[in-house]
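Before I ask anything, here is the structure I am working with.
A single protein chain has been omitted from the complex, and every remaining protein chain is retained in its original position.
Moving on to chain A:
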Amino acid sequence: MTTANKAFGLLSAGLLGLGLLATGPANAADDGTRIDWGPYKVDEKRSGYTYAGAQTRAMQDDEFQNPAFLWLERGMDLWETADGAANTSCADCHGDAEESMAGVATRYPIYFDDWGKLMNIEQRINWCRETQMQAEPLKWESDALLGLTAFVKNQSKGMPIDVAVDGPAAPFFEQGKAFYETRRGQLDLACTHCHVDNEGNLIRAETLSQGQANGFPTYRLKWQSVGSLHRRFRGCNRNIRAQPYPYGSDEYTNLELYVTWRGNGLPVESPSVRK
């Protein structure tokens, strides 16, 4: 952990204490005005952290309790492990991740010239494996890819998200925005209905958050596992009985840019813990 990360951890532990005093029951829907959420709330933008129960937040904040760190440690090992026909490791090219990867997660997804389309972190990792290491790409939702993604993103922990949506990324951003606003599924709902119009409201037992991306990959208690942002997209699609798109599809990567941009200014908090 870098010094900056430690400071961030201490800060959030302090906030948590305050939060506990002010809220009482963990699931009491909070309008965000009574609590100083510190870095987790920037103007009207609120991380899913601020809608999570106190126990879930405490679990996220403590590295030894946060189950996602098991995946992250796997990623840390893989960072050093040579693989592929080129017999190289991530570290051979990038050295110390604490330095070389700091800030990277704040910028992704990026527009990638060679592809003429967007690339997210998972896709970058697999691009490195295929072209640099001459190794097989890692499967989506494998512990290895989740672990490496969590490890890379964690190097930007506490840094504000700042994805670019202008220039060559603009048309992809527009497609992501259109996806976000389009009704789909048997229940005929768009992302906006739940995460914009009803943030903070209960939908049965769940408090709807703004659906921010800054904590992914996330350990979800319901999954008993870490999962990617695209897994969450698939879940939200299925819940409204809409046909999901494949992991890593252009549709979801464009959507990822739009959803990530909604959180520009919020800190990277991967790996988060959610209900």
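Criterion: a residue touches a chain if its C-beta (ideal position, glycine included) is under 8 Å from a C-beta of that chain, and two chains touch if they have at least 3 such contacts; residues count from 1.
In this section, contacts and distances are computed from a predicted model.
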Protein that the absent chain corresponds to, by UniProt name, given "(2Fe-2S)-binding protein", "Fe-S oxidoreductase", "Sulfur-oxidizing protein SoxX" or "Oxaloacetate decarboxylase, gamma chain": "Sulfur-oxidizing protein SoxX"
Residue among A:Cys93, A:Leu202 or A:Leu221 that touches the chain left out of view: A:Leu202
Missing-chain contacts mapped onto chain A: 182-189, 193-194, 197-198, 201-205, 208, 237-238, 241-244
